[in-house]
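What follows is subunit A.
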Amino acid sequence: MSMQRLHPRSASQAREILIGVVIAALILAALSATPLLPWHLLDPIRAYFYERPLLNNLAKAVLLVSFMAVQCLFLIWMERKFAGWLQARLGPMHVGWKGVLQTFADAIKLLLKEDIIPALADKPMFRLAPYLVFVPAMLTLMVLPFSPNLVGFDYHLGALFALSISTTGALGILAAGWGANNKYSVLGGMRAVAQLLSYEIPMILIVLCVVTLKNTMSLTQIVERQAGLWNIVAHPLLMIPGALIFFSCALAEVYRAPFDLPEAESELVSGFHTEYSGMRFAIFYIAEFANNVFTAGFAAILFFGGWHGPVLPPIAWFTLKTLLLIFLMMWVRWTLPRLRIDQMMSFCWKLLVPASLILFCLTALSVVW
Partner candidate 1 sequence: MSAILTRIQQQFGEALLQAQGGENETRLTVSPDALRPLCETLRSDPALAFGYIADMTARDTGEQFILWYRLVSMSSLHTLILTVALPRDHPQVVSLADLWPGLNWLERECFDLFGIRFAGHPDQEDPARMRILLPEDWEGFPFRKDYAPVFSGNPLHGPQETN
Partner candidate 2 sequence: MTLTTTEITSPGMTLNMGPQHPSTHGVLRLVVELDGEIIQSCRPVIGYLHRGLEKMMEARPYRHNVPFTDRLDYLASLNSNLAIAQAIERIGNVTVPERGQYLRVLLCEINRLASHLVFLGTFATDLGATTVFLYSFRERERILDLLEAMTGARLTYNWIRAGGVPTDLPEGFGERLTAFLDEFQFALDEYDRLLTGNRIFRARCEGIGVISREMAVAYGASGPVARGSGIAYDIRKVAPYDVYDRMEFDVPVYTEGDCMARYRVRVEEMRQSARIIRQCLREMPEGETMAKLPKIFKPPPGEAYSRTESPRGELSCYLSSDGSMNPTRVHFRAPSFFHLGLLPAMLPGVKVADVIAILGSLDTVLGEVDR
């Protein structure tokens, strides 16, 4: 009863929701019709690229980065809208329809902003740090299979590659924290590294569970072997707790509340990127969202069958699952308070690590028998 009072649904809001549903249905219908499109017309272009592997890879890289940038713009808008909805306000409303172009405006603002480097900063490190964060975030996306044939680099050790590359991002964050010559940033950077290294362990163990079950490290193979049943349905006893642990770790890996300690705004004044402004800040931001997309996509691949799903084309299914998981992360973020550093560490070492170890042993046993 009281919820109704807090979020009174007026007639106009009902209409908005209806419009949204209709638009979503139209998009889905259009997507499901994509296999019927005359794709064969593109065949000469494909052939041209296949003959030139270097150009092919370059094109893939450009596509990936621009896809990420666009998706980042969309995700930021989505996050702000969602936060607004949760907090009983409107969110961005002025630039474009319902504020869709707000992030474009912000991006332009960030591009045009004066680039400030603190006088006493370690300048090379300060300049380098955003890219040290950005590049691993993009590299991890490389092995992520968006659909059976849309994958940057179908590496047979994809899971290992993704995990090891994503960890190196911590180096950039530490560099940012140290290079800025700001005490809050140093604290943030140190927190980030401690957090990333700790949460990496349960995360790797859970990934190992999936790898053991599916007997492959290739992400495409992991998805393909879930063709009939998603992992979470096929092995509910192992994979439901596994997915929960993975999700907690993922939140910590991408520094989202309740684990957003490295950039805790109320304590560390945004932590490692306190001193960053303009485009360097934007690069951190994009990298953060790329990490979000990667972890959510990774989770979709490991537990929710990747691109598998009825009716819709594979890419749509994968994007849908990823977006839903990102949505879940946002939901958690805007609801929960932040943990303290020691509480977060003990949560990892005293709960997640033993639990994931046990889960891994159980998985191994279930494979043997």
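Following the convention adopted for this analysis, contacts are C-beta pairs under 8 Å (C-beta built on N, C-alpha and C of every residue); 3 or more make two chains touch, one makes a residue touch a chain; residues count from 1.
Per the selection procedure, all candidates are chains of the complex that A comes from, given by their letters.
Because the structure is predicted, anything quoted here is derived from the model rather than measured.
Trainee: My understanding is that every option belongs to the complex but just one is in contact with subunit A. Which one, out of 1 or 2?
Mentor: Of all the numbered candidates, the touching one is 2.
Trainee: What part of subunit A is in contact with candidate 2 in the complex they form?
Mentor: 1-2, 5-6, 83, 86-89, 183-184, 186-187, 257-258, 260-261, 264-269, 334-343
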